[in-house]
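See structure below.
With one protein chain removed, the remaining protein chains of the complex are shown where they sit.
Showing chain A:
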């Protein structure tokens, strides 16, 4: 395993959606998530992490150490079946972790070490555990509590909820289909065989998410410079493999990364984020494309020890 990263990063991710639903709200009949008090659109942290996992699973297939622990089914089948024998079979733990001991059999410190070794192996195998962490339980909690405490991994990367720059409107579209699924439905319709459906979209929304990378957890999980590069690349490409009828057109527009000289950081994250301003060019017209916004990053007189990483350098 290569060296863990040694710098702190704070980043702003700007992405937009055109005629799509960036993140449905299961509580609201899959309407786009909205902050009821302000009308701003929301995209959850877990939604963004899902896209990144999926992207890495596709882009880094076959590459040892870049397996994804929390997988989505469709992609799991595609990748795992297609890659054949050189890729570990997820159904067979012996293939993934051949040297995995049984921490249960040891006692005391040795047991703790067993958990640690196991955690290390899991981190080496799975990119998302290295990056985002995971709760890993070896044995039932009640019997063996030490395993439980040793089995929690916190990763260096932390996302917050993305929030739209302006309040969003959601459109509801009635759509029809020209066939039905069952005989009963056909009978009910006396052979007309047409049903109505609903689809909800945001005509346009520009969203901003904040993210943090702390090397203290990278030291534990072994998240390296190379991993970081893979991560930046996945962030930039997170919507590329994710088109669907629901999403419309989603695009990552900017990834603004502040790099701290040191592991602990050199400035308040909030002060760095304030340097990114996103404004609508014409306040009287609703925004319908990215060009309706002006994004400025104030890189003058950055605090000592802070560099703004050029976007072209990220995820090369």
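One rule holds in what follows: a contact is a pair of C-beta atoms (placed from the backbone, for glycine too) under 8 Å apart; a residue touches a chain by one contact, two chains touch by 3 or more; residues count from 1.
The definition used in the following text is that contacts and distances are computed from a predicted model.
A single chain of the complex does not appear, and UniProt lists its protein name as "pre-crRNA processing endonuclease", one of "pre-crRNA processing endonuclease", "CoA-transferase", "Tyrosinase" or "1,2-phenylacetyl-CoA epoxidase subunit A". Between the chain not shown and the residues A:6, A:188 or A:281, the one that touches is A:6.
Here the missing chain is touched by one residue of A:55, A:210 or A:247, and it is A:210.
Touch with the hidden chain on the side of chain A covers residues 6, 25-27, 33, 35-37, 42, 44-46, 50, 67-74, 76, 90-91, 93, 96-97, 100, 112, 116, 122, 126, 134-138, 145-146, 149-151, 154, 158-161, 163, 210, 212, 214-217, 219-220, 262-271.
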